[in-house]
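Note that one protein chain is taken out, while the other chains of the complex remain in position.
A and B label the chains in the order they appear, each numbered from 1.
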Amino acid sequence: MSLAEVPSPSPSSSSGSDDFAALLDSELELASGADSGFPDDEGEDDGSEEEVEVEALEQNSTKRRRVEEQHQDQGISVRPGKIVTGSSKNVQVEVCPHPGYFNGLCFRCGKPQDEEDVSGVAFGYIHKGLRLGTTEIDRLRTADLKNLLHERKLVLILDLDHTLINSTRLQDISPAEHDLGIQTAATKDDQNRSIFALDSMHMLTKLRPFVREFLKEASNMFEMYIYTMGDKAYAIEIAKLLDPSNVYFPSKVISNSDCTQRHQKGLDVILGAESVAVILDDTEYVWQKHKENLILMERYHYFASSCRQFGFGVRSLSESMQDEREGDGALATVLDVLRRIHAIFFDTAVETDLSSRDVRPVIKMIRKEVLQGCKLVFSRVFPNTTRPQEQMMWKMAEHLGAVCSTELASTVTHVVAVDLGTEKARWAIDNKKFLVHPRWIEAANYRWQRQPEEEFPVSPPKEKIIRKENAVAAQKGTTSKDKENVVAVVQKETSKDSEENAVADQKETSEDKEENTLADQKETSNDEDGDDAAGQEDKAKENPVVAVATSTGSADS
Amino acid sequence: MFFHIVLERNMQLHPRHFGPHLRDKLVSKLIKDVEGTCSGRHGFVVAITGVEDVGKGLIREGTGFVTFPVKYQCVVFRPFKGEILEAVVTMVNKMGFFAEAGPVQIFVSNHLIPDDMEFQSGDVPNYTTSDGSVKIQKESEVRLKIIGTRVDATEIFCIGTIKDDFLGVISDPGAAV
């Protein structure tokens, strides 16, 4: 075996690059010497080699068969119908159900994906090039559920903008914010700061008060995902701010590129069971299919641009140097709710098997406790021409456990009105019933608690200047690029019908004057009672969020 | 597997680079053009180790550029189906784990992880045997068999398995070795 004598590489023997090449030349010679790959066989006739080959193959085939059987067994459990009948042991039939793909290769059998059959869901947020079939997703969800419940955890899906944070583009910073040195604050080297500059994106981001404690606490009860309509780069930047050591959201940051439907978020890209998923988001519209899992969050508007975008004319929190309070702000409130959901779900006193429990009825039940025992009558809150039962405020009250009625009765506890002058409002005063503004219901909805009625008085009628402001607000909303925002604004400001019209085709339908106002974006002068009520409501709703935020947060300035 | 092979490439050079350092110019341009690229046939070109031969240049009419056929030796990395190699685990999740063997990305799905290894979530997600003796987590070194390969314009992807004899963890970062 002269081949053994050929020198191997040794760095000491070379200096220049060509010398080094010469060194490797010697190795290449060795390579060409080992031409056939079987130096021992050289000189022998082809026949003997083939004989040996067959022998080797037989050995291999026994081993293969074993693997094959294993595959088939698995195949049966996944897709029984797929077993090829009549397969003898000589036939190698690969029965792989192709559970999913990694960059076009089946990750169970290694075969390339059939180009015509691109099924399943892409899970780019877990790993680039990963795609899972529905059977595999179900299988993973089932396995995941078992593990989660074993750890006494549920799934929590968190929106970013207006839920956990508020961001603004640098170019949108208002003069007032600039004067207050908001950019300096964002670049300060302070461990406890909550405002950050995202230099690469030319943005500032403000963390919602209490968010760090919230994530820490929630991570003990939930497996958490971020799910934003923002793009991937933004989502990852924000995730780094919220979770610097990557313990809360590893491979769990979902952005717009992962959505399977335009402008919709879906639980289909989450490998957790729907029955254990709780969603926190400030936008209901995007969760059409999963409203039962959703806890709607009070929008966090910190920056002036955010207020402007949503049509609020008032000074922003940033401009007034205020913020939500840590202790009883939106995130602290919702954390308490999450704790209750978790406790009730895992209640040991309940007999049913954990895996058959569902978080959705739990959410519903807790929500229903908020206004339990309240019987509400609405007075000119809704336009005359609509069915009150279909109105958002009515439904919201019912979801909160209140009983709603159109008729006065002694059992009524609250009259909801925007005008002191209505008959029902006077009745409430005469009969010592609570007379509250609709905001009382909204506040209860966001705070998960019946609010002190005296904080939501019905004010005497005022001049109708407000309407113009609202028209402007709506205009801003509808011309905004962000459809999500448009919908959100309209949803907030108007009844459901007008929302659809304003969004869908901005066409004037004559059911509602308020809607005309929005659609035409001009001030109309209908002063009949019904419209008056609607107009007043506009005023009242002028800025529910900021009103709430500042009222609860004023101490923290 | 790494190979040391000879490849040839036609290099174009503008006459302004001609002179005593023509060869150096060609070599540095070759390195810049070729190192780090990948092809389905040869895999990744990791490093050029030497230039065997620079052929006679041919002038391209009109442009003045000259084309030189250059024979060069290089180290390539090309994974094969059926090859067994060692890799470092880069990410573990409930679908399986991702690993890297040099520039090559390999996915080992939980279908191809032995059934007695179960996924454990937590701060350091891992696959562990029921007795806890074997654990796969980020930074673990594993020996795996490649069952499928795909070459992209810039990357090579593989499907691997550890569901066979003598495959699996060779060291886990937690244990003292």
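Just so it is clear, a residue touches a chain if its C-beta (ideal position, glycine included) is under 8 Å from a C-beta of that chain, and two chains touch if they have at least 3 such contacts.
The definition used in the following text is that contacts and distances are computed from a predicted model.
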UniProt names the one chain left off this complex as which of "RNA polymerase Rpb4/RPC9 core domain-containing protein", "Trafficking protein particle complex subunit", "MMS19 nucleotide excision repair protein" or "ATP synthase subunit 4"?
-> "RNA polymerase Rpb4/RPC9 core domain-containing protein"
Which listed residue, B:V54, B:I84 or B:V124, touches the chain dropped from view?
-> B:I84
Per the touch definition above, residue among A:K111, A:K289 or A:R339 touching the missing chain = A:K111
Touch residues of subunit B, complete complex, unshown partner = 1-10, 12, 33, 35-36, 38, 41, 44-47, 49, 58, 60-61, 67, 69, 71, 75, 77-78, 80-86, 88, 100-103, 141, 143, 146, 148, 164-166
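Please note the rule applied: only the chains that are shown with their structure count from here on.
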Inter-chain centre distance, subunit A versus subunit B - centres from mean C-alpha coordinates, in Å | 37
Residues on subunit B engaged by subunit A in the complex (per definition of touch) = 4, 6, 27, 49-52, 73, 81, 91, 93-96, 98, 107, 109, 111-112, 119-121, 123, 125, 146-150, 152, 155, 157-159, 164
Per the touch rule above, subunit A residues touching subunit B in the complex are 17-18, 20-22, 24-25, 27-28, 31, 67, 74, 99-100, 102-112, 126-127, 129-130, 132, 140, 143-144, 147, 151, 223, 247, 250-251, 271
